[in-house]
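Step one of this worksheet: look at the structure below.
Removed from the display is one protein chain of the complex; every other protein chain stays in position.
As written, the chains take the letters A, B and C, and residue 1 is the first residue of each chain.
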Amino acid sequence: MDNLGFLFAANVFVWGAIFFYVFRLGRSANTLKKDLEALKESLHKSANK
Amino acid sequence: MNGENNDDNKPVLLWLTAAAFAAALYAIFFYVPTERTEGVVQRIMYFHIPSAWIAFFAFFIVFLCSILFLWKKEREWDIYAMASAEIGVLFCSLVLVTGPIWAKPIWGTWWVWDARLTSTLILWLIYVAYLMLRIHTDPGSMRARYAAVVGIVGFLDIPIIHFSVLWWRTFHPQPKMISAQGLGAGMAPSMVGALLISLTAFTLLYFLLMGQRINIEKLKDEIDRLKKENLYSH
Amino acid sequence: MNRYCNQVLALVWKDLAIEIKTKELFSSMFIFAALVILIFIFSADLSVVNAYDVGPGILWVAFVFSGAIGLNRSFMLEKENGCLQGLMLTPADRTAIYFGKLISNLVFLTVMETFILPLFMIFFNVDLLPRLGPLALVIFIGTLGICALGTLLSSLASNLKAREIMLPILLYPLLVPVVIGSVRMTSLLLAGKPLSSMINWLGLIACFDIIYIGVSIMTIDHILEE
Partner (left out) sequence: MTDDAVPSDSAIHVKNVCKSFGLLDALRGVSFDLKKGEFLTVFGPNGAGKTTLIKILSTIARPTSGTAFVAGYDVLQGDARLRNEIGVISHATCLYGDLTPFENLVFYARMHGLNDPPGRASQVIEEVGLKARMHDPARTFSRGMLQRLAIARAIVHNPSVLFLDEPYTGLDPHAAVILKEHLAALHTEKRTVLMTTHDIARGLEMCDKVAIQVRGRIAFMDRVGNVDRDRFERFYFETVENRQKT
């Protein structure tokens, strides 16, 4: 039964690491998209002036 | 691999990966019989070996893209090499963590200085150094060139490291999954099947992550470009 | 070809002339290597462990550690006053600059090693003299490996902000085969085995040397460019 714990630990780690990486990717993609939108808007505004 | 193409591909690739992982998980936990001598813990193998494969594959891609970068000097290849190195280090870390968790109940110790373990550890160190080099250098053509050189130098070292650690410690028991006879020799067909499904799922995951990472880098480039335009437009 | 050799020799001559005047590289490398050996002697009690078992490892650790210091210093010298730029303005091929630095680094490390060996013999009570010839060969090809890769990486690291730390971080993992092979061969030699019994190790390290000199020739252009 002890061995089940090892299997569990390995699984937790593998999935934890993968999801953490995906989460980080998603978050930075979101912030970048927001930055991009804001930048485009400010460029648009200054062009209209 | 341009922008629109990626957006079209993404849902397809995403669903394919999800389906492959569902199949892999089913195969690993329900379909495959428990290994007689090692017990349930042997199921770690279905994550361990695919991770190792992806790590190695990713580092090979770094090597290829580094050569292509030095040859063509196109930013594209630098992005690919960098994304692949990051994902490779992620999966290499998975190998290094799942390995000891598997070894503890079977071999009785967390770590043995077995050839395969040792070379994986060194590989991990090489590519962590590669990523550190990228962090410590300002973005620009110099960073890309230096990283490419390290990407090439690092990959060429792999076979030499392999032989050196193999001759260094020949007396340890060979892990049975991959023997000299080739992948899966001495394994039940159902096990080979589950391993193959898992390998497919991990490979798809690699491409999915690559796509995301490359997109992020291109977004950064786009922002830089717009900032630059903004700077010079007056 | 003649001109190429002349440029390589000029570089080596320049490095040696500076070193003979300042003795800065040699003294720092030698003292550092001696200190490494001393620290290891304190950490491994020689009355308990066999000097022939731990000796070769400690010797090579000392070589590799102080080698990295020397490599770092030797390119810092070129960065002072923008000398590297001056070198790049000369018509010399970039590979000539690489070979010049490679040879002078090799000379510095070898000289340091010849001075460390007697120290090693005394501290560890190991008799190297009967095996000196084969040992010299082993040390030479090992050091050549360290310098071949080290010269490439230190030329790269010299342009970074964190150059002192980046060189060892990049260099040591890649040098693992050379270290393993050299330590193995040195201990086999100390155990009285002939050189022919370690032909696979010799071949492996020779491969390492050749591969990295080749890679450096092909990539040095991309490093020595702004």
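We adopt the following convention: contacts are C-beta pairs under 8 Å (C-beta built on N, C-alpha and C of every residue); 3 or more make two chains touch, one makes a residue touch a chain.
If you're wondering where the values come from, they're calculated on a predicted model, not measured in any experiment.
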Discussion item. Given the contact rule set out at the top, which of the displayed chains would the hidden chain touch in the full complex?
Written reply: B, C
Discussion item. For a quick check of understanding: of C:L71, C:A92 or C:L170, which residue touches the chain that isn't displayed?
Written reply: C:A92
Response to the item:
Residues of chain B touching the missing chain are 138-141, 224, 227-228, 232, 234
Worksheet item: Taking the full complex into account, what residues of chain C touch the chain not shown?
Response: 3, 6-7, 9-11, 13-14, 17-18, 21-22, 77, 80-83, 85-93, 225-226
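As a convention for this text, only the chains that are shown with their structure count from here on.
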Discussion item. With centres defined as the mean C-alpha position, give me the chain A-chain C separation in Å.
Written reply: 44
Fill in: Contacts with two or more other chains, residues of chain A listed in rising order
none
Item to complete: Would you pick out the residues of chain C that each touch at least 2 other chains?
Response: none
Worksheet item: Which of the residues in chain B come into contact with chain A in the complex?
Response: 39-41, 43-44, 47-48, 51, 90, 93-94, 97-98, 101-102, 104-105, 205, 209, 212-213, 215-216, 219-220, 222-223, 226-227, 229-230, 233
Discussion item. Using the touch definition from the top, list the residues of chain A that touch chain B in their complex.
Written reply: 2-4, 6-7, 9-11, 13-14, 17-18, 21-22, 25-26, 28-29, 32-33, 35-36, 39-40, 42-43, 46-47
Practice prompt. Spell out the residues on chain C that touch chain B in their complex, using ranges where they run on.
Written response: 149, 152-153, 156, 159-162, 166, 169-170, 172-174, 176-177, 180-181, 184, 200-201, 204, 207-208, 211-212, 215, 219, 222-223, 225-226
